[in-house]
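Here the complex is missing a single protein chain, while all its other protein chains stay put.
Let's turn to subunit A:
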Amino acid sequence: MTRSPDPQPPQNTRAIMGFLREHAPFSFMDEAHLAHFAEHAVLRFYADNDVVLSPDDGAVTEFQIVKQGRVRGERTNQKTGEPETTFEISQGECFPLAALIGERPTRTLHRASGDTFCLSLDHDSFVILFSESDPFRDFCLRGVSSLLDRVNQHIRSGAMESIGTSHSLDTPLERFALRNPIVCSPDTPVRKAVARMHENNVGSIVITDEARRAVGIFTLRDLRTIVAEGDASLEIPIAQVMTGNPMCLPAHADAFEAAMQMAEHHFAHVCIKDDEHRLIGVVSERDLFSLQRVDLVHLARTIGTATHLRTLVSLRSDVSRLVDTMLAHGADSGQVVKIITTLNDVTVRRVLELNRQRNDPEISFTWLTFGSEGRQEQTLLTDQDNGILFSVPEGMTEDQVREKLLPFAESVNRDLAECGFTLCKGNIMASNPKLCLSGREWDEWFIRFIDASTPQNLVYSSIFLDMRAVFGPSGPLEDLLSKVLTRIQKNALFQKMLAENALNRRPPLTMFRGFRYAPDGAPHTLDLKRQGLAPFVESVRVFALANSVEEANTLERIDRLADKGVFDKKDANAWKEAYSLIQAIRMRAHQDLLDKQLPLSNFINPDHLNPLDRRILRESFRQAQRLQQKLEVTYQL
């Protein structure tokens, strides 16, 4: 029957449209497409345990949505021969997308869990919707990831409201780049180069060779230095005063990469090159952050050159404002935690430098950070976990060195606390004599740690096995790390205990697909850090350590593990997405609390999330369950 021009479709059609409208991706679809769906659907019933769809049914022809009840995927465990549940599909969710798109039979037996009703659409109607509705097609092809984009858009637009600006940090650099940048050859006199800058009203000039490759950059700031120092003539060739080997990025790199490079190295300009390394443009800090009051590069530079602790403390509020800005610019959660970590690193380094200026212990040492700071996964809520790895000068004992370093460390810990890095309750700080050790002592410390795997040690594994050097030479840490990794790799028992420990924190899902609330928070809340992120961080750590992955960052560890073939590429992506999403929701909650001037907390009430976020959060927790399952299978737990 044809669709009626009547504005009011029949009651039952309207009811089904109403149901669809409550669930993504249908909630993003046009009314006409929803009506098409509702008018062509068929409703089926499956009693508990009935087979809904089987690999024996042949190529899948119907698109189905759970209207009521649940459908679970069942595969036979190769080892035990027992059926096990691989996934669960609940109200408003669709199946079997991959098989339907691939026009093949499903690989998983689908069974009803409890009395279940499913709406299904035949192949012809599915094809019509697929070709006519963009959100629907996007969803079918990309599944839950397409919804993830929606969530990110949502986070972005929320932050946008408070900032009001335009472009995204994912934008390729070439869009920002000044085309036909002002250039000169290395032998151009400084005066002539500056005149050219002045004529074109720009702040920088790139020095190129015959092949148009950037060999140096000269900025107004360099000119200021020449003039202030007053000893160089303006007639000398620019090659003598330019900054050589300027930072260059390919055109397809994105704005975020450029911003991070600038912040890390305190540069204000990046050259854009083509595949043959020829200069095609220049991007300045101001191009990237033209509309903002606080910018990352400037902030990093201000922190890095602050001369008083006071200044550092006052700059911390800018960091929070910057996070808001970054979210508005479309930085994803992974980017934002990196920004926070970068700025925290700059702050830690500056605190160390200021302390050394005041009272230099005159000992070569490496400042270590552990835990989330070590993983570069800090959010605004962070405490100190640090230590010192020192080398022993000839003629001194380890205790003598420690005696010199401990007062210094104590002062650094105190200053960091003033900057907002809360003192560590467990005293995991460099001022603790047990954590201010020489390379040899650290090595022995780790031998004890790995061999005597006491429950207490295992609790500490999340701290000490994620470490990174923030200040001082990195060589000593690399040596230590390679010894530690080799030891863990050889110690299957320790790995197994780590794996067991990682399974202690289960994702907060109940058997009935509800949320399992945190035992220690306010009623109906989830702990996003301990219940949400920890299962990922801890499981990934076990795989990373067992496979000599040196990175401490969870996302980077997942990448390396996928490179090494330990993780399936698709799984790795799903886990990264899920992890990032929980992190994003956590950060958004932090920003909200800051706005309301409330203390930061990792607890959220899922009822306060919109239905899409809630669903994605549940989907993310389910991915954590899958990751833990992999751990169980690998270590036969």
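One rule holds for everything that comes next: a residue touches a chain if its C-beta (ideal position, glycine included) is under 8 Å from a C-beta of that chain, and two chains touch if they have at least 3 such contacts; residues count from 1.
Rule of thumb we're sticking to: contacts and distances are computed from a predicted model.
*Asks:* Which listed name, "ABC-2 type transport system ATP-binding protein", "ABC transporter permease", "PBP1-ABC superfamily" or "DNA-directed DNA polymerase", is the one UniProt assigns to the chain that has been left out?
*Replies:* So the chain that does not appear here would be "DNA-directed DNA polymerase", according to UniProt.
*Asks:* Which candidate, A:Ala41, A:Met262, A:Leu416 or A:Met587, sits in contact with the chain we can't see?
*Replies:* Counting the whole complex, the residue in contact with the absent chain is A:Ala41.
*Asks:* Could you tell me which of A:Ser27, A:Ser54 or A:Gln68 touches the chain that is not displayed?
*Replies:* That would be A:Gln68, which touches the missing chain.
*Asks:* Could you tell me which of A:Gly18, A:Pro83 or A:Pro433 touches the chain that is not displayed?
*Replies:* Checking the options A:Gly18, A:Pro83 or A:Pro433, the one contacting the hidden chain is A:Gly18.
*Asks:* Extract the touching residues of subunit A with respect to the undisplayed chain.
*Replies:* Against the left-out chain, subunit A lists 1-2, 4-6, 8, 10-16, 18, 38-47, 50, 68, 115, 117, 120.
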